[in-house]
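All protein chains but one are shown at their positions in the complex.
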Amino acid sequence: MNLLSVEHLNVNFHFKKRELTALIDVSFNLKRGERIAIVGESGAGKSILGFSIVNLIGKPGYIQSGTIKLENKDITKMNLRQLQEIRGKRIAMIFQDPMMTLNPVITIGDQLVETIRSHTKINYKDAKNIAIEKLRNVQIASPERRFDQYPHELSGGMRQRVIIASVLLLNPDIIIADEPTTALDVTIQAEILQLLLAICRDNGVALILISHDLGVVSKVAERTLVMYAGQIVEEGPTLEIINDPQHPYTQGLLNALPQMALPGQRLNQIKGSMPSLAERPSGCAFHPRCPYATDKCRTQQPEFIYSGVSSVACFMVEDMLSEFSQDDEGSL
Amino acid sequence: MKHIKADLTPPIPGSRWRHMLSGFAGDKLAMLALFIFLFYCLVALLAPLVAPFDVDDPAFMDLFNAEIAPSWISHDYRFLLGTDGQGRDLLSVILYGTRLSLTIGVCAVILQASIGICIGLIAGYLGGRVDNFLMRCADIQLSFSNMMVAIVFLAVFQSIFGVAMYQQLAMLVLILVIGLTEWPLFARTIRASVLAEKQKEYVDAARVMGISQKRIMFRHILPNTLSPVLVIFTVQIANAIVAEAALSFLGLGMPSTEPSLGSLISEGVSYMFAGSWWICVIPSITLIILILAMNLLGDWLRDHLNPRAYKD
Partner (left out) sequence: MLAFLLRRLIQACFVLIVISLISFAIQDKLGDPVRQMVGMTTTPEVREQLRDELGLNDGFITQYTRFAKNALTGDFGTSYYYKEPTIDVILKKLPATFELAFCAILLVICIATPFGVITAIHPKHLVSRLIMLVSSIGLSIPIFIIAIFMVYVFSIQWNLAPSFGRGETTLLFGFWESGLFTKDGLSHLLLPSLSLAIALIPIFVRLIRSEMSEVLQSEYIRFAWSKGLSAPRIYFFHALKNTMLPIITIGGIQAGTLVAYTILTETIFQWPGMGFLFMDAVSRVDTPLISAYLMVVGGMFVVMNTFVDLIYGLVNPTVRLASHGL
């Protein structure tokens, strides 16, 4: 059974004069203990998807239609009180920039303890013990001292550890990590990623990792969703997606990785840039940047189709598949 | 290469002004505020032409006409808004009072702005010790509010030179006192903008090209810092007018022979409790509407020019 299932999710942004679509018909499932990744360039709607799972899209955004079911309970239909019960306890989030995520005028300890105390009836002393235990779990040295310190007294990597500890406090089922390493130094990135992976694996926590970096994703996630302009364009096992990307956008992303270029060679960029919400192209949103775009791509929206191991929304792949199947039939 | 070139040319404030103007037409309240402000300015400018009586005419003050109620009560249509305790036509006196209040307010703020902008530019551009010292001074000056400094200064001034001498110089002294006290607001804003602008490439580029510091400051940085200044300018005029009114109310501002709105209200208080409310109420309302319009205008400008809020 699926722990979390998102179905036909549409998120809009409501401005004074116009409605802009940020997510279009997004569907995916997450099993207990599974680690998935959502990748795409910035502006693809990854973060919005992450926030909408706990119904925390900043105004003026809102969930226009679709369901987000956490074990059959629809999050989109919950009131604030029910949401508060889920947030932090069942689904916890790690934000992008650890420098901005912790409240600067409240001690680390208070920020940890309040999470426990707002969800359970544990007294302060026990909550403090739990918090210190979790700080130790994320390999923070002398957690008792850190407990009474303010965020600005800690380095960025240290703060991200604190945030991971705060996310673990109530043993959630799902952790949503929104670019957890982007704001950190390269040397610390790997450590934090390892820590996150270890913690999820050891505790059987499901992870939704949001990232623009396929390199990071390949180390952590079992399954990957590729997003472009508010839509999922490809979904499949991470290995499959990295070794045999189907969608031209995924191919472009992979080629753009620095590892893919030989020393001294030019990096392979995808030409053009992500369209803003206001100026979504017609048909397949990727067509202005796609090297294989045809007239059909400019006018019609490709359907999401299953191609053996992964699912893709692309006419080219669709055509190839149907050719294959015709060939198969012909040979028979 | 294209984007690098864009970084090197100073951003043109033109588009921002156009954005502001287009937004203006859509906001009825802001339009109304602007309209009221322009109306006051016009009236102040044309006071000698518009006023039904000549205030310099010795016959203007006639105790026989004292305390006549506004025309809709007394049905005395010579005086639309009635007369004050000295028999002066209230409408004429208010028109001239508005003229005085606005003049003092605008002149004082021009003074504030010129001092503040210069100090802010110097502090922001030179940085280091100069900056530290100037901003310390600004902090200290700012912590003494202009009204407090003005009250003390004017009180002392009046004691030294005597009331007669003071009354001759009142307007000049008021402009100076109000103008010299709140420059830190401008200085701080300008300094902050300068520091932000200084980071940008085009200033480096200008310096590399060998353009003099003065030219960089006045031709390149200053135009880009003007929009926050405009916001403060509007609000400060309102504050200056209030300060002037308060000082006049305390008897430290304009004399009753040459009344501003504040001195009119101050005179009216005693009549108010005796039943002649209009002598106090009508100038008060005139003042309040002016200040309200200025504040609304300032708010609107802040919302639309503030770079932090300047997002679509």
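By written order: A and B. Residues from 1 in each chain.
As a working rule, contacts are C-beta pairs under 8 Å (C-beta built on N, C-alpha and C of every residue); 3 or more make two chains touch, one makes a residue touch a chain.
Because the structure is a prediction, the values reported are computed rather than measured.
K.L.:
In the whole complex, not just what's shown, which of A:Leu3, A:Leu23, A:Leu70 or A:Leu102 touches the removed chain?
P.N.:
Checking the options A:Leu3, A:Leu23, A:Leu70 or A:Leu102, the one contacting the hidden chain is A:Leu102.
K.L.:
Pick from B:Leu126, B:Ala205 or B:Met272: which residue touches the chain that isn't shown?
P.N.:
Of all options in B:Leu126, B:Ala205 or B:Met272, contact with the hidden chain holds for B:Met272.
K.L.:
Among A:Thr76, A:Ser166 or A:Ser218, exactly one should touch the missing chain; which is it?
P.N.:
Residue touching the absent chain, from the options given: A:Ser166.
K.L.:
Looking at B:Val55, B:Ala69, B:Cys107 or B:Met147, which makes contact with the chain not pictured?
P.N.:
Considering all chains, including the one not shown, the answer is B:Met147.
K.L.:
Give the residue, chosen from A:Val39, A:Ile86 or A:Ile164, that touches the chain omitted from the document.
P.N.:
Considering all chains, including the one not shown, the answer is A:Ile86.
K.L.:
If the missing chain were put back, which residues of chain B would it touch?
P.N.:
136, 139-140, 142-145, 147-152, 155-156, 158-160, 238, 242, 245-246, 249-252, 265-266, 269, 272-273, 277, 280, 284, 287-288, 291-292, 294-296, 299
K.L.:
What is the set of chain A residues that contact the non-displayed chain in the whole complex?
P.N.:
Within chain A, the residues that touch the unshown chain are 54, 56, 58, 80, 83-89, 92-93, 95, 97, 100-106, 114-115, 118-119, 150, 152-153, 163, 166.
Following the convention adopted for this analysis, only the chains that are shown with their structure count from here on.
K.L.:
Just curious, how far off is chain B from chain A if you go by their C-alpha centres, in Å?
P.N.:
53
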